[in-house]
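Removed from the display is one protein chain of the complex; every other protein chain stays in position.
This part shows chain A:
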Amino acid sequence: MTVETVAERPARTRGALGRAAASPLARLVARRVLIAIPLLLAISVLVFALLEAMPGDPARNQAGMDASEEEVAALRAQMGLDRPAVERYLGWLLGALGGDLGRSSVSGQTVSSMLAERMPVTLEIVLLAFIVSLAVALPVALMAARKPGGLFDRAVMVSSMTLLAIPNYVLALLLVLVFAVLLRSLPAIGYVPLADGLLPNLRSVTLPVLALSIPLACFYARFLRGDLVEQINTADYVETARAKGLGPWRVLWVHAFRNSSFGLLTLVGLNIGVLVGGTVIIEQIFAMPGMGTMMLQGAMSRDVAVVQACVFIFAAVAVFANLFVDVMYAVLDPRIRYGSH
């Protein structure tokens, strides 16, 4: 047995790190992370500038119509609006880098504590919506692609197009009408935390998750079905697989799907931002105390710290989701890792 001395360990670690640093995958990740940082910084500047450029006075807005100029001026000072914009932005940025996202100018609560309370709600909805949409889209697309033009395929194409044409908020209201008003089987609004029981929690999130995942599932199913059909009809490797005597399901699942999954992966990455953004409306409709509602309330009251933090997190999720997709690409396809594609 080799006895590893304490002195040896750092060297070995360095060696491993060094090897990792040298690997194309690690370089790819490092490069993308380096790109993500200025991107997020630019987003934060843009959001701040947009909030600044919005017409109207947040202090006056908050103070109401019958407040005097002195009261508004005092509120403006209290909200820090009497300081130059650059100073306020830099103050926010420095705080954010140190983990301090500031305080809500409306409620006085720290933005971090507000996020800690609300982020789990949004995360749960988004994650479940993501899982449900893929869980529905994959089998549906595979079954539809097995017999293109068949009854099932046509039913999928028509119904998915119809559902895609319905705006998100209308779909949400329709779901409430059917499941809450007519059937009375699910709650129309409200969120039950997981701590209050798994079943009540799942019941409370079912409709918001459906409202978010149905359009997404339709979108994924249509895309994947189209890609699979194209692969089956045109790709040489499919012909080869068939020539080997493989059954249609095996050709579809093992060969065509593996290639189509690249396109789907890209789509999923791109759609994570859309999914997170969709929570703003959906959380509002279902009275879910999540980040979407928090951001909307912040925007309505021009609560810069709140909006800035929410938009920044939403943007970060979108950026890192895309980074994850890029990495997955590289993991699945070595040509990308080595920069040959």
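Assume a contact is a pair of C-beta atoms (placed from the backbone, for glycine too) under 8 Å apart; a residue touches a chain by one contact, two chains touch by 3 or more; residues count from 1.
Convention: contacts and distances are computed from a predicted model.
Engineer: What does the UniProt entry say the missing chain is called, choosing from "Molybdopterin oxidoreductase family protein", "YeeE/YedE family protein", "ABC transporter substrate-binding protein" or "proton-translocating NAD(P)(+) transhydrogenase"?
Structural biologist: Missing chain, UniProt protein name: "ABC transporter substrate-binding protein".
Engineer: One chain is left out of this view; which of A:26, A:106, A:202 or A:327 touches it in the full complex?
Structural biologist: Going through A:26, A:106, A:202 or A:327 one by one, A:106 is the residue touching the chain not shown.
Engineer: I'm checking contacts with the chain that's been left out. Which of A:285, A:315 or A:330 qualifies?
Structural biologist: In the full complex, the listed residue that touches the missing chain is A:285.
Engineer: If the hidden chain were put back, which of A:58, A:208 or A:278 would touch it?
Structural biologist: A:58
Engineer: Identify the residues of chain A touching the omitted chain, counting contacts across the whole complex.
Structural biologist: Within chain A, the residues touching the omitted chain are 55-58, 60-67, 69, 71, 74-75, 78, 104, 106-109, 173, 176-177, 180-181, 184, 187-190, 284-285, 287, 289, 293, 297, 300-302.
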